[in-house]
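Only a single protein chain was left out; the remaining protein chains are all shown in position.
Chain IDs A, B and C follow the sequence of writing; residue 1 opens each chain.
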Amino acid sequence: MPLRRQEKNAVSDLLRKGRLKSARKDVILFTSSAKDDKRILKQIVDINKAHIVMLIENGIISKNDGGKILQALAGLEKKVKLRPEHEDAHVAIEEEVIKAAGEEIGGNLNLAKSRNDQVATAIRMKLRQEILEIAESIINLQEALLRKAEENIETVIPGYTHLQPAQPITFAHYLLAQFDALQRDLERLQEAYSRVNLCPMGAGALASTSFPIKRERVADLLGFSGVLENSLDAVSTRDFLLEALAILSIMAVDVTRIAEDLIVWSTMEFGIVELPDELAFTSSIMPQKKNPDVLEVIRARMAQLIGDFVASATLLKALPTGYNLDFQEATPKLWSAAETAQRCLKMLSEVLLNVKVHSPLKFRSELSFLAATELANMLVREHNVPFRTAHSIIGAVVKHLLEEGKSLRDLKPEMLADVSRKLSRSPLVIDEEDLMRIVDLSRCVESYTVRGCPSKKEAKRMLRERWNLLTNSRRWIREKEDKLKSAEKTLNKEAAALVGKPSRKP
Amino acid sequence: MPLRRQEKNAVSDLLRKGRLKSARKDVILFTSSAKDDKRILKQIVDINKAHIVMLIENGIISKNDGGKILQALAGLEKKVKLRPEHEDAHVAIEEEVIKAAGEEIGGNLNLAKSRNDQVATAIRMKLRQEILEIAESIINLQEALLRKAEENIETVIPGYTHLQPAQPITFAHYLLAQFDALQRDLERLQEAYSRVNLCPMGAGALASTSFPIKRERVADLLGFSGVLENSLDAVSTRDFLLEALAILSIMAVDVTRIAEDLIVWSTMEFGIVELPDELAFTSSIMPQKKNPDVLEVIRARMAQLIGDFVASATLLKALPTGYNLDFQEATPKLWSAAETAQRCLKMLSEVLLNVKVHSPLKFRSELSFLAATELANMLVREHNVPFRTAHSIIGAVVKHLLEEGKSLRDLKPEMLADVSRKLSRSPLVIDEEDLMRIVDLSRCVESYTVRGCPSKKEAKRMLRERWNLLTNSRRWIREKEDKLKSAEKTLNKEAAALVGKPSRKP
Amino acid sequence: MPLRRQEKNAVSDLLRKGRLKSARKDVILFTSSAKDDKRILKQIVDINKAHIVMLIENGIISKNDGGKILQALAGLEKKVKLRPEHEDAHVAIEEEVIKAAGEEIGGNLNLAKSRNDQVATAIRMKLRQEILEIAESIINLQEALLRKAEENIETVIPGYTHLQPAQPITFAHYLLAQFDALQRDLERLQEAYSRVNLCPMGAGALASTSFPIKRERVADLLGFSGVLENSLDAVSTRDFLLEALAILSIMAVDVTRIAEDLIVWSTMEFGIVELPDELAFTSSIMPQKKNPDVLEVIRARMAQLIGDFVASATLLKALPTGYNLDFQEATPKLWSAAETAQRCLKMLSEVLLNVKVHSPLKFRSELSFLAATELANMLVREHNVPFRTAHSIIGAVVKHLLEEGKSLRDLKPEMLADVSRKLSRSPLVIDEEDLMRIVDLSRCVESYTVRGCPSKKEAKRMLRERWNLLTNSRRWIREKEDKLKSAEKTLNKEAAALVGKPSRKP
Partner (left out) sequence: MPLRRQEKNAVSDLLRKGRLKSARKDVILFTSSAKDDKRILKQIVDINKAHIVMLIENGIISKNDGGKILQALAGLEKKVKLRPEHEDAHVAIEEEVIKAAGEEIGGNLNLAKSRNDQVATAIRMKLRQEILEIAESIINLQEALLRKAEENIETVIPGYTHLQPAQPITFAHYLLAQFDALQRDLERLQEAYSRVNLCPMGAGALASTSFPIKRERVADLLGFSGVLENSLDAVSTRDFLLEALAILSIMAVDVTRIAEDLIVWSTMEFGIVELPDELAFTSSIMPQKKNPDVLEVIRARMAQLIGDFVASATLLKALPTGYNLDFQEATPKLWSAAETAQRCLKMLSEVLLNVKVHSPLKFRSELSFLAATELANMLVREHNVPFRTAHSIIGAVVKHLLEEGKSLRDLKPEMLADVSRKLSRSPLVIDEEDLMRIVDLSRCVESYTVRGCPSKKEAKRMLRERWNLLTNSRRWIREKEDKLKSAEKTLNKEAAALVGKPSRKP
């Protein structure tokens, strides 16, 4: 008993017929999500398929009708044209199915479901994919860090605090620190995945339905690890979206830090790293310039991730429980943040793999002050000076040297004796050889023996363990991807089996 | 060989002697973290104890010296006075220890460690406590939700989408949805806990140290589950702080939603809930007012959590790797966010336990339209009408009734027949009794049978499972607390054993 | 003496030749601003024209050469194709000019200027236009408010505080309040305009140039009110961008408030306004729904403006002085915010012009409590009761009535006497007629006589003044537009005059 068609061009009135007069076109253009729905079109079609398969299996619609709907749905994600006059993809798809299967049959496409559970499901399906891809980008960046670290286990560079040279470390140690920070970003994404990968389908508009549907079956056909149980919660929450953006915002801080370090270190003044020509830019007016444009763009785009989080949190805050159309406007933020994250992670990997590293310690004598802490430690260890006293003595030594325009390499036993006499009861008598031994920054680095320190031995051990971590991370991705692919295969098989096989006794 | 004291009032020059002239007092007052360090004073003292115990155990300082330092540290968190002229708590404590044990011995308090690893450790120790307390507050709120839900399994209320009445649900179903959202907030906190509960000690300023310290031992004495390995990462990262604030920001959206719902529902117009007098306020001028001040304050304070996240992310973004004093300014945001979160969660629990619930369905006939979807479903189920057609027919029925100022309770078989004749080929003939059955909103709710639906049976099942969840959550907290208490006991025992027992052969 | 062409496809190497090897294509695609530069292409071409005119006038290049460049520039904004492989529009344009005029002549296009001053100038030119358009959208919305207000001078509605009915006002009064808030947004934009409308040209890369250029002339030809003086400031600051986004963020709060009010007021429960069918939407599943989608979308998009501000502030914060490529990434936020603002303001105007207003006071007796304050005032005025006492008495009266399920319309002299006897020394004896007079909410509104009050008289006066304000605002826009158009005309005339007229004596 199909609806009588009163107008030919009834498209966007699909849902309004009876209840409301036609919407103004400018209003539909304003509220339409058609443009953004392109990203989740395939997901919506798959959800429709799974839903129909389940309806047939549970006798809610007949095999005959269901099969025709499934036939109409087959490959629809490629055929359907989303126009700005469409309220959204759901309407466009229903319209296509009705066109193909007739309203008598196609009019049941949305039986026992709603746009509310459907769109939440589609976003989760797309987001789990995006999470896997961002995870892959992180892992690739981590691999770049490990590869570069392997080449630089002995490249001594200044470690900075307050952007002032502090103590000598290696470039490998620096890169391993970044690896570990990214590993935590990855962990957060993995944990978020398990919260994203739950299926809202069956929640309907908010109260589920009186039809005897099977939510677990739909969840399974769509590759979810389970259902999002409470029907009101299932359609009302966008916390998973905020969580993803929050994780990207934290990652943005980590990634920006690397970009910032490299920008500062590639200045003419620091000279620790150098971008290869192919990754650098010059000026339209100043011919000497070699600018780290690519790193600046990464740094800037990371700010957008934080902006996307704020926009979404502000948007969601103070909304009442239940579906609100505001939700629709948060989704594009998610996709653009995911894309920005992936592009920037990829480009940063390229930069890291190609950047040239220079140890500035050789040609910049003032960096010998990096050994000051170890000098103080030596006084404690070998001359029984309390640490705070040793710290003061070496502080005074540094001051003295700086005032004379000298560096720690110029420290002589007499000066140390002089200074220590002024600051403590008796002068310290140290061999020049001992002084020189401490001031050798490479030996300095190797004198560290603590777990997690920058020495060659620890670097090698840490590298080994992190290569293993990397393998595990890649395996995690593969497992998730396999599960999704296998679910998709099953869904298509089940749908195909039901198409064109009219049940004899409906 | 202690430093010669040149001035009596050398306090804030403890670290500067030798290297720098005295700092200006206004500058110290400006940069000092003394005020905020009060919150982590106990943690800093404990860290010093654990560090000294480890130094003694590994022969880095003698039992005699170490014992005297431990004696000076005993109960120091209560004795030390943090003044605004102190750079920070670390300096104040070292000063006290030197005063008590003399510089010859006390001057080694900071041997093989730095303020950088120490403060990161102290914040993590405090934060893990705060996480447990916030978790407890969430669980208490969840318990309030469950208790209130048990009383309201049959209280039918309108479920809303777009703030328009959508379908009937129960107040219990609403509360269970909020429970589930909070459960995810709790999960995130639990996962964050495992990232917070790692010990930076031993990282020193950034490059560890050349003394043969044992990082695992210190971590263990302080109740951590392990060390934060890479020494540069250990002192440079504040991602754990951002993660905590991000989780609170997401939770803020969930909590605000409850407050918003209750504010709207307690309006004279909605009349679904009513605050008891003791939790409501009136106006200074309008005597009839009963205002939900307490909910508005909760809603507003939740915005502060988001502001704290943004302030911290903006602060940290674009900092170079390594310790920067900027970090110091992010920490107070963490504490104030934690306190705000706990206070608001607690107050919201009180509101929920005490709010009166009214089902507005009885006296507001227009809410009978909530049954419209089920009417359409009935046409599908019992009269073989395609869903989209049924949707249009009922839409037209609703329009008709509204235009006549009537509600769905006034629907008669003839009107349905009339309308359906206009919209489809043949009129629908439905018994008045059937219509009345569907329009009964309580029966409507009970007609849902799907997993996660608002029916009484599902509500009871979901309540049962959530009470179990609650027990597990409480157990998780107890286990973490026990581990921390036991570590503290061990630390104090070990420290006590070393105090006052001079080693005979140093 | 042009550069020898070694390769045909030298496009993107225009600036690199000599200094750097070719950039990798993926790197250029990553950093390119070509896509976003489309929005400022016309501005960049105009800047080039003005610059060349000035160079000719000051004898820095010959009329002959300059004329040929101007010829190449004519209409170039329509001809040039911005491809993703272009670093930016500046390069694309220089390339086109060199192609048309040869390198010997075209190679001087960027003499005495830089991309840094040029892009800052172009953004300011585009932004001043956007400001005028946003201003126009605000004014149109204000006009809609005034028009709707004129129809509703006597439509009494509840005024709310804490979302609880407080005192009676009129719908006109409500709309006038929104007008005034928007007027302040408009003022801020007008003030920002004067800071935006200053010309950076001549600042070069940051240090101006050694060529004797005339900055005032270029500024004038481009319609600016003056130059942005300090050359370093001129290219380094993006505060004007932040200011525009900040103003839009504040406006977002004002606009959201209107949307929020209308969403709440269009609920079945409040019933104060009703969206016409053409502006409302229904549900895919619940046929009774009439959802305010368009208002929800406005509310949500306003959050994006705040997100854009945060993204930009976070991006800019902690950048060093001088041009940084990060700037490039903030610009698109500006354009998207401007577009969002305009579209939403326009749609909100449509909603306001078409919304139906119902005074719910007639059929909802409980709203009679809105008169409570005036009842208390009457006791003060006519019965000499201190205000606080009157407030308490009426408070008790309200409580009493509510407990009996009654409204203020049911208040009888006896009840008032009873209650007042309990709360004060003597009972209050008031005529029933007096009570009824006060409880008449329309008379209540007309009893206000204060400046800025909701009475009809004041509404008319305020409307009159605001229509005048509106006229002034429109005049302001016209004046600015005229100045810009006139400058453009002059520029094109001067440029045309110089094209193809080779100076006899170069």
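Note that a contact is a pair of C-beta atoms (placed from the backbone, for glycine too) under 8 Å apart; a residue touches a chain by one contact, two chains touch by 3 or more.
Model, not experiment: these values are computed from the prediction.
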| item | value |
| --- | --- |
| Chains still shown that are in contact with the chain withheld from the display | A, B, C |
| Contact residue for the chain not shown (choose from B:Ala74, B:Ala100, B:Leu279 or B:Leu469) | B:Leu279 |
| Option touching the unshown chain, where C:Ser32, C:Ser208 or C:Asn291 are the choices | C:Ser208 |
| Of C:Ala72, C:Ala396, C:Leu416 or C:Leu470, the one touching the omitted chain in the full complex | C:Ala396 |
| Identified contact with the non-displayed chain, of C:Glu151, C:Asp239, C:Asp410 or C:Asp482 | C:Asp239 |
| Residues from subunit A at the interface with the omitted partner, ascending | 161-167, 263-264, 267-271, 282-293, 296, 310, 313-314, 317-319, 366-367, 369-370, 372-373, 376, 391-395, 397-398, 408 |
| For subunit B, residues in touch with the removed chain | 15-16, 18-24, 26-27, 30-31, 87, 90-91, 94, 110, 113-116, 204-205, 277-291, 293-294, 296-297, 299-301, 303-304, 306-308, 310-312, 314-315, 324-330, 333, 343, 347, 350 |
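One rule holds in what follows: only the chains that are shown with their structure count from here on.
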| item | value |
| --- | --- |
| Between subunit B and subunit A, distance of the C-alpha-averaged centres to the nearest whole Å | 23 |
| Centroid distance [mean C-alpha coordinates] between subunit C and subunit A, Å | 33 |
| Sites on subunit A at which at least two other chains make contact | 15-16, 18-20, 94, 110, 116, 204-205, 299, 303, 306, 310, 314, 324-325 |
